[in-house]
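Only a single protein chain was left out; the remaining protein chains are all shown in position.
Residue numbering begins at 1 within each chain, and the chains themselves are lettered A and B in the order written.
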Amino acid sequence: MGTVLRLAWRNLWRNRRRTWLTAGAIAFSTILLVGWVPIQFGAYDIMINATLRVFPGHAQVQRPGYQGKPKIRNAIDDAETLANSLRNGSKHFTGVAVRAQGFVLLSSGSRSYGAQIVGVEPEYEGDTSSIPGLIKEGRYLSSIDAQELVIGSALARNLKLKVGDEVTLLGGGKDGSVAAAILPVVGIFDSGSRELDRFFSEIPLHTFQDIFTMGDSAHTITIMGKSVEDQAQLLTALNDAIRDRGDVVVLGWEELVPGMKEAIQIDKVSGFIFLGILIAIVVFSILNTFLMSILERTREFGLMLALGSRPKRIAGLMMLESALLTLIGLSIGFIIGTALVYWAHVSGIQFPGAEDIMEQFNMPEMGRIYPQMKLFNFLLGPITIFVATNLAAWVPILRIRKLEPIEAMRTI
Amino acid sequence: MSTVSLRKVCKTFGEGELAVHALRDIDMDIGKGDFVCLSGPSGSGKTTLLNMVGGLDRATSGEIIVADQRVDQMDKGQLAEMRLTTIGFIFQAYNLIPVLTARENVEFVMQLQGIPADVRHRKSREILEEVGLSGLDDRKPAELSGGQQQRVAVARALVSEPALILADEPTANLDSVTAENLMDLLRHLNDEHGITFVISTHDKLVMSHARRLLKMHDGKIIDDIQQR
Partner (left out) sequence: MTGQSLPLLATLGWRNLWRHPRRTLVILFAIVLGVWFMIFSAALMIGIVEQQLQDTIFNLTGHAQIHNPKFRDDPAIEHSMPAPNQALLEVLNSRDVVQWSARVRLPAVAMSVRESRGVMLVGIDPQRERGLSFIGEPVVEGRALESISDNGIIIGRRMAEKLETRIGQRIVIMSQDRDKEVADRGFRIVGLFQAELEATETAYVFAGLATTQKLLGMGSDISEISLVTNSREGLDPLVARLSNAAPELESMSWQELEPLVVTAMEFYEAFMVYWYLIIFAAMGIGLTNTMLMSVFERTREIGLFQALGMRPRFIVGQVLMETLILLVIGITIGNLAGWLTTDVLLASGIDLSAFAQGTEQFNMASTMYLTLRPNDLLQINALVIALGLLASLYPAVKAARYVPVEAITRT
């Protein structure tokens, strides 16, 4: 085996330019692939994490049917007790927060706007939502029964509210009665999500329950897990924890934000198709190199056959050569590609104008992408190229087996 | 006035211990209309000398004058120009462009010279007839015999009316009958058109056709014989 390997290796270097050019082509496409997949998947991660982190969380506990039709009457009884039991229930839960929600008319002195109002636990809300940390002016809510309100920046602007101003809430309570209150604005938040900033405001949970005659009930318990990858275990743990209560169900983020999974799906599929086509182009590009190198050496093969070599051995030698050639290209491409990805991982990739575009798509965070560093992602590309290129190389190689020695030697 | 003049021309390949002195202090004059043979064993320098005259290679030192021009001082472009208009070549093998027909091969140089199509066609037809190949105009080199290929090469060398035709062992791949015919043709053309011929060879048949014989050995001209 050693001799054959050495022979194959030396053969490669007989025509240095061709070897380098082919290796170069392979290296180029390897770089492309090694970079693409991590970036693509990195972008998904960002998308998911960014969206979930702001408000929805990784999972929520709700009454059945609430997600589809969020009626104020469909509330979880004794919500805080349940939340407390969850809080210490599993290492998979990094944040647990109770929320109550309703629709109200908010009026400042000069304006009125319809808005969504959320009653939160100020102590725990920060574990499941980034809003408490995104206060632009003023401060977040101080305690679970304070008479305070925080509001999204766009909504504040539309209502012409500043910190310290009072705002009137008008809505319908759980028992059908009118729910009304006047609360001071203590903080204005800027979440980066157009929807949240334009339609959301938050008040302390007990205050909400008071105004809307909820008693001790609330609408959702939001759970934050360790990471998106941990989702399956999170859901299992959650389902276990609520088993005793037959009146609630668990919804994972895929049900909470259904569009996102599909959006990612579309992107993944189209990404793979695009990559596949690109690889095909590269393979055809270098196919000629393999073709011609076999053709050129026909005389040499004829000689080898005349001297007693078996066609299979020659074919095997050729396959070894193309494998080595591919490996050279792959290694170079892999090293350069991973270096680039690592550098991007550390510093983030930014496209000019991308942030604005992503804002439009409700994903401002994607203006900057941090590639995902996972081994599988890195290897997927190179392996594909290796297989594709060698398969292509074998097409001319298999014809070697049919060579006749004298004919071959007569070829110019 | 000579068509070709060489003064103290030297050509050395390689350096130091490995240096090969292919040509040593060559002095030579070839007149217009001359039919000269350079003869000698392999390594005597005849091909190298031919390459010098034809501007295919550069001399290490010395003057080379062809048709009143200093070849040794020309740049690549000027050399190409000279080869196009002043000199015709016939090689031992691989004289023709494989993808072109016989007629197209003959017209090749004329096309490079910018001669209009109708003139080209007329001239190529005449020349092919003169070398005895009419009817084979549209064959590609692969479809012609060795002798026929050489005749096409001759036709091409001739058709651009050069001052000088250089032939490097033109009969080397031919059998004796074909070789004889080829040499007769060359002498005939020399008589008819007055074009200067310089032919390198180690074939006695070719040497017997020459009007002047320059014998070479180890890079020097050792004899200059006027025949016929």
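By definition in this document, a contact is a pair of C-beta atoms (placed from the backbone, for glycine too) under 8 Å apart; a residue touches a chain by one contact, two chains touch by 3 or more.
A quick note: this is a predicted structure, and the numbers were derived from the prediction, not measured.
J.: Determine which one of A:12, A:25, A:39 or A:131 touches the chain that has been left out.
T.: A:25
J.: Of the residues listed, A:105, A:306 or A:339, which one is in contact with the missing chain?
T.: A:105
J.: On chain B, where is the contact patch with the chain that was removed from view?
T.: 51, 54, 56-57, 76-77, 80-85, 87, 89, 91, 94-95, 97-100, 104, 108-117, 156
J.: If the missing chain were put back, which residues of chain A would it touch?
T.: 17-18, 21-22, 24-25, 28-29, 32, 69, 71, 103, 105, 110-115, 157-158, 160, 171-172, 199, 257-266, 274, 277-278, 280-282, 284-289, 291-292, 296, 351, 353-354, 356-357, 359-362
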